[in-house]
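Reading through the structure tokens given below for one structure.
All protein chains but one are shown at their positions in the complex.
We call the chains A and B, going by the order they appear; numbering starts again at 1 in every chain.
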Amino acid sequence: MKRKNKRLSMISAAFLAICAAMALILAAFEDNIVFFYSPTEIINNELQANQRLRLGGLVEEGSVQRATGSPIITFNVTDLITTVPITFKGILPDLFREGQGIVAEGNFRGGKFFATEVLAKHDENYMPKEIAEALKKSGKWKGAENALPQTK
Amino acid sequence: MKKIFYFLPLVILAILAIYLIMGLGRNPQDLPSVLINKPIPAFELAPIKGQTKGLSNLDLLGQVTLVNIFGSWCEACRLEHDLLMKISKNNLVPIYGIDWQEPNNLVGPRWLKRLGNPYTLVGDDPKSRGAIAFGVTKAPESFVIDKNGVIRFKHTGRITENTWNNTVWPIIMDLKKQ
Partner (left out) sequence: MIVETGHFALVMALCVAAVQSTLPMIGAHKKHSSWMALASNAALLQLLLLIISFAALTYAFVTSDFSVTLVLNNSHTLKPLLYKVSGVWGNHEGSMLMWVLILAIYGGAVAIWGNNLRPTLKARVLGVQGILGFGFLLFILFTSNPFNRIFPAPIDGQDLNPLLQDPGLAFHPPLLYLGYVGFSTTFSFAIAALLEGRIDPAWARWVRPWTLAAWGFLTGGIALGSWWAYYELGWGGWWFWDPVENASFMPWLAGTALLHSAIVLEKRDNLKSWTIFLAIIAFALSMLGTFLVRSGVITSVHAFASDPTRGVFILALLVITVGSAFALFAWRGPALKSTGIFQPISREGGLLINNFLLSVATASVLLGTLYPLFIDVLDLGKVSVGAPYFNSVFVPLMSPMILIMGLGPFLNWKRGDAILALKQLQIAAIIALTGAVITWFLIDRATVLAAFGIGLSIWLFCATLSELAGRIQLFRAPIIEVLRKLRRQPRSSWGMTLAHGGLALVIAGMTASSAWRVESIQSMMPGDTALVSGFEFTLKSVQNIEGPNYTASRANFDVTNRASFKISLEPEKRIYVVSRQPTTEAGIYSTFLGDLYAVIGDPDGKGGYITRLYFNPLVTWMWFGTFIMVLGAGISLSDRRHRVGAPARRKLPRGATAET
């Protein structure tokens, strides 16, 4: 019986370890999931100022402005219904372009989005999935029900 | 009891596979456009540099037309171009182009100059207005439009000789007869 007891204690130890690991993973999920919003949603949702989120849409034509002599860049992102101004410090990704879909990560305070990161796809030819969906939600997208992002 | 553990991987794989299939199912490429059999939405595009007339929905009334969304940046458009040239040389159907998301207003016209211009009219679409009106997700995309300005067919991606002969051209012939 002694061996059986030992076995039991090992199994329960393993079980406890799995529970601990699960708790760890769940806690990490709780804190670190970033939700994606379209410009219209971000305006209409109650958001905490320090909540990290992603905002996606098209960069409005002619809205990109660089503060001369400083690395601060501002531009507007739109889903063709709502436009949200974004402030970003740094070098924009290689594929950033006006009229192009981008995703920005950061937080939203007082009607402005402060981006810590701006993502554009490695491939310029296609619309990222989230952005196509944001445009669809805004009702401006009249195309295929499901847009497929194509990347390479 | 112990055996149950050995079945666990199979169960997890099954669950995972269901999710992955559903994930794939969310992105079907060629769902028929909701615009099929509806009149084209109103739009108006400026001409590309070097031409005087742009493109609007009113230009597409009165005859069967093919609307083609392209861009000089798009690889598949380059491949499709030879076929479009052939179609226009043989006067099979008038093709109207939407020049989508060019980085500047020079490259599109230059591209057409180099490869030949199969389009009756070309609208410049840097702001995706036309593309959004047609619900374009990627280039190239082509639409067959009947005399009354109703979208009858949509093709995503490059039209190959095969699709042209077997699908697109028969549809156009039918519409022309009506």
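Convention: a residue touches a chain if its C-beta (ideal position, glycine included) is under 8 Å from a C-beta of that chain, and two chains touch if they have at least 3 such contacts.
Everything numeric here is computed off the predicted structure, so don't read it as measured data.
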Missing-partner contacts on chain B, residue numbers: 2-3, 6-7, 9-10, 13-14, 16-17, 19-24, 26-29, 73, 75, 78-79, 82, 103, 107
Positions on chain A where the hidden chain makes contact: 10, 13-14, 17-18, 21, 24-25, 27-29, 31-36, 54, 66, 68-71, 89-92, 94-95, 105, 119, 121-124, 128-130, 133, 148-152
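Convention: only the chains that are shown with their structure count from here on.
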Length of the line joining the C-alpha centres of chain A and chain B, rounded to whole Å: 29
Chain B residues touching chain A - in the complex, by the definition given at the top: 26-35, 41, 71, 73-75, 101, 103, 126-128, 132-139, 156
Chain B-facing residues of chain A, complex: 58, 61, 80, 97, 99-100, 124-127, 129, 132, 135, 140-150
